[in-house]
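Every protein chain of the complex appears in place save one, which is left out.
In this document, chain identifiers A, B and C correspond to the written order of the chains, with residue numbering beginning at 1 in each.
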Amino acid sequence: MSEIALQVNFALNIALLLMLIAVGVAIARMRSLLAAILLMGVYSLVSAVWLIVMDAADVAFTEAVVGAGISTIVLLGAILLVRAGPVRHNWRMTIAPAVLVLGVGGLLVYAMTGLPEFGDPASPANAYVGRNYLIQTPDEIGVPNVVTAVLASYRGFDTLGETVVVFAAGIGVALMLGFGPRSSLPPLPAAMGDHHVVLRVTARLLIPLIALFAFYVQFHGDLGAGGGFQAGVILAVAPILHALVFGLHETIAALPVRAVRSIATLGVLLFAGVGVICMINGGGFLDYDHLFPPGVEAIIPPGLLGDPDHAHQWGQHFGIFFIELGVLLTVAATMVTIFYGFAGRAVEEP
Amino acid sequence: MVDALHLIGGGLVVAGTLLTLLGGVGVLRFPDVYTRIHAASLTDTGGATLVLLGLALISGLTLETLKLGFVWMFVMLTTPAAANALANAAFSAGHTPRIGAFQITKGVAAGEAGPDTPRRETSDGNKSAAP
Amino acid sequence: MSVAATHFNYLAVVVLMMIGLYVLFSTRNLIKQMIGLGLFQTSTALFYISLGKVSGGTAAIKIYADSVEGRMLAAPLDPDFVQQFGVGGVVYSNPLPHVLILTAIVVGVATLSVGLSIAVRIREAYGTVEADEIEAVTRVDAARVGRDP
Partner (left out) sequence: MLLAAGIAGLVVAMTMMIWRAIVGPSQYDRMLAANSFGTKIVLLIAVIGYLSGRPAFLDIAIVYALINFVTTIAFMKFFRYRTLSRSLGPEARNG
C-alpha cells in the first residue's frame, strides 16, 4: 500500500511541476490582465497541492488562502482602479529579455548541478539545523507541530519582524489609498432588477462558518497544521466575502476602518508585550520559559500541561498561544485594511 | 469486512473520478459557456459526492469522516452557487445561448477584450422576477 | 540516474524563475510586472521547499512510530534508513524551510498590495500605468518647467 504512496508522490511531484510551468508560460503570453490574474489563481492552487505533496501542510494552508483568495482579490481591485486595458506587446521589447533570461537561466542550471540530490536526507540543509529542531522540540517546547514550535518559539524574534513588516505594509496601503477625498466611496445603489438570492443566502451561511474555521485553525495550530498566519488570512476572508455580497458600506458599518487599524496595532503590541514580560521576569526577549514569574512557576503542578518532566513547557504553551493570537489579529486586520483600501477607493472621472 | 469496505470505498473514489473526467470532456468539447457550466457543475458535485463517500467508507467512524462531511457540505453549497453567479454574469454580459447547429452567436467575444470593454446593459429576465 | 532526473525540481524552479524574470522585463505595464514578480517569488518558495524535502519523509507534525499511521509510513522504508535519519522511528521532512516560506508568503501578499497601491497612485497622477508613457509625461513636464520657470 505504502510503496504505491511513494510512487504516487514522485509522479505527482513531476506532474504538478509540469502543470506549473505550463500555467506560467500561459501567464507570460497572456495579453489580457484579467486572464493573467485568473491564471495566477490557478497557479497558486497547483503550487499549494504541490506543497502538500512536499509535506509542507502549513505552507499549503497559507498559499491556498493568500494566493488563490486574497492576492487575486487585491489584484482585481487594483486593475479596477487603474482601468488597465490589454497589455501591449512590442516585438522589439522581447528580444533583449529573452537573451538575458536564457543567459541567467543557463548560469542557474549550471549552478544547480552542484546542489545535493532532491530528497537527500544527509544534505547539509536537512542534516543539521532542521534535524535538531525535530529532535529537541518534544523536550523543549512540547507541541506536536514542529513548524509552529520553530515559528513561534525558536524563531520568535524573526516572526515578530515578519509581523511588523505585514503591519507596516498595511500602514503603507492605508496611507496611499485609505485617506483623502477619493477614499470614501459614496454608497452605490444596488443594481435594479438584480436579486442574487442564491449568493446572499449562501454567503449568509458561509461567513460565520469561515470565521469559526479560522479560529479552529488558530487554536488547533500546535496540534496539527495551522497557526496565526494561516488563521489570520482565513479570518480576513469573512469580512471580504461580506463586503463582496452585502456591499462595502454594510461591512464598514459593522467593522469600522478605525477599529480594524487599531486591531492591527493591538496584535503587534501583544506580540512585543509577551517578549517584554519575559524580560521583566528575568529571561531574554521572547524567552517563554520565563513568561511566568518564578513564584508562579513554583506552584504550577508539574504535568498540568504536557510532559511532567518539563514543567517549563507551561510557559512555552502560553507564550505560543499569546503570540499566535497577536499574529492572528495583525494579519487579519492588515488584510482587511488592504481590502478596504482597494475596494473603497473611488475611480477618478475619465 | 474492513477489506470489503476499503474495496467498495476505492471503487466509489474511482467512480467519482470517472464522473469528473466525463465533466472534463464536456468542458473541453461543448460549444458554448452555458453548456460548459452545465457539464462542470453537475459532474463536480456528483463526483465530489462519490469520492468523499468512498473516502468516508475507507476511514470508518472517525473525526476524519466528520471533516469529509464538512468538505462535502461546502462543495455542495458553493459549487452550484458559483455556477449560478457565473451564468448570471455571462448572460448579463450579452452571451446568448447557442441553440441549434447554425445559429451564429453574437456576443461570444464580449468578455474577451479585458476591462476596457464597456459592459453591455441588457434587459435580462431578472427584471420580471424582481419583487 | 542522470542529473535531469535527480535535480528535476531545481530545473523546474529555474524555468519558473526565468518565466517570472521574462515577464518582469518584457512588459512596461506596472500591473503585469507585479504579476511577474509574484511568479518569481513563488519560484523561490518552491526552491526552499524542494531543498527541505526528505524522500520517504512526512509532514513535521509529530506522530508516534507505533501508531497506525506511523507503521504505515515506515513500512516501505529501509529500517536502517529510518534508524539513521528518523526521529523516534518516523522520518520527517525538514521543518525549517516551511517556517521561512510560511511567513514569506504572507509578507509577499502584503508587499504586493503596497506595490499595487503605488501603481494606483501613479495611475491617478499620470493617467497611465505604462512605464513608457509615464516617462514621456515626466519629460514633457520637465521641459515645460525648464522653459518657463
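Heads up, the rule we're going with is that a contact is a pair of C-beta atoms (placed from the backbone, for glycine too) under 8 Å apart; a residue touches a chain by one contact, two chains touch by 3 or more.
Every value quoted in this text rests on a predicted model; they were computed, and no experiment measured them.
**Student:** Taking the complete complex into account, tell me which visible chains touch the one left out.
**Tutor:** For the complete complex, the undisplayed chain touches A, B, C.
**Student:** Name every residue on chain B in touch with the hidden partner chain.
**Tutor:** Missing-chain contacts on chain B: residues 7, 9-11, 13-14, 16-18, 20-21, 23-25, 27-28, 33, 36-37, 40-41, 44, 47-48, 51-52, 55, 58-59, 64, 67-68, 70-71, 74-75, 77-79, 81-83, 85-86, 88-90, 92-93, 95, 108-112, 115, 119, 131.
**Student:** Given the full complex, what residues of chain C touch the hidden partner chain?
**Tutor:** Residues of chain C in touch with the missing chain: 58-59, 61, 69, 72-73.
**Student:** In the full complex, which bits of chain A touch the chain not displayed? Write them out.
**Tutor:** Touching the missing chain: residues 2, 4-5, 7-9, 12, 15, 19, 22-23, 26, 32, 34-35, 38-39, 41-42, 45-46, 48-49, 52-53, 57, 60-61, 64-65, 68-69, 72-73, 76-77, 80, 185, 188, 190-191, 194-197, 199-200, 202-203, 206, 209-210, 213, 216-217, 220, 224-226, 234, 237, 240-241, 243-250, 342-344, 347.
The rule we apply is simple: only the chains that are shown with their structure count from here on.
**Student:** Which label fits the chain touch graph of this model best, line, ring, star, complete or other?
**Tutor:** Its topology is that of a line.
**Student:** Quick one: report the Å distance separating chain A from chain B, using the average Cα coordinate of each chain.
**Tutor:** 28
**Student:** Go ahead and note the Å separation of the Cα centroids belonging to chain B and chain C.
**Tutor:** About 30 Å separates the centre of chain B from that of chain C.
**Student:** Find every residue in chain A that makes contact with two or more other chains and list them.
**Tutor:** Only 33, 79, 83-84 qualify.
**Student:** Could you list which residues of chain B touch at least two other chains?
**Tutor:** There are none in chain B.
**Student:** Enumerate the contact residues on chain B facing chain A in the complex.
**Tutor:** The touching residues are 74, 77-78, 80-81, 84-85, 88, 112-116, 124, 126-127, 129-131.
**Student:** Using the touch rule from the top, collect the residues of chain A that touch chain B in their complex.
**Tutor:** Its residues touching chain B are 31-34, 79-80, 83-86, 192-196, 198-199, 202, 205-206, 209.
**Student:** Going by the contact rule at the top, pick out the chain C residues touching chain A in the complex.
**Tutor:** Interface residues on chain C, with respect to chain A: 3, 6-12, 14-23, 25-32, 34-36, 38-39, 42, 45-46, 49-62, 72-73, 75-76, 81, 84-85, 87-88, 91-99, 101-114, 116-121, 123-124, 129-130.
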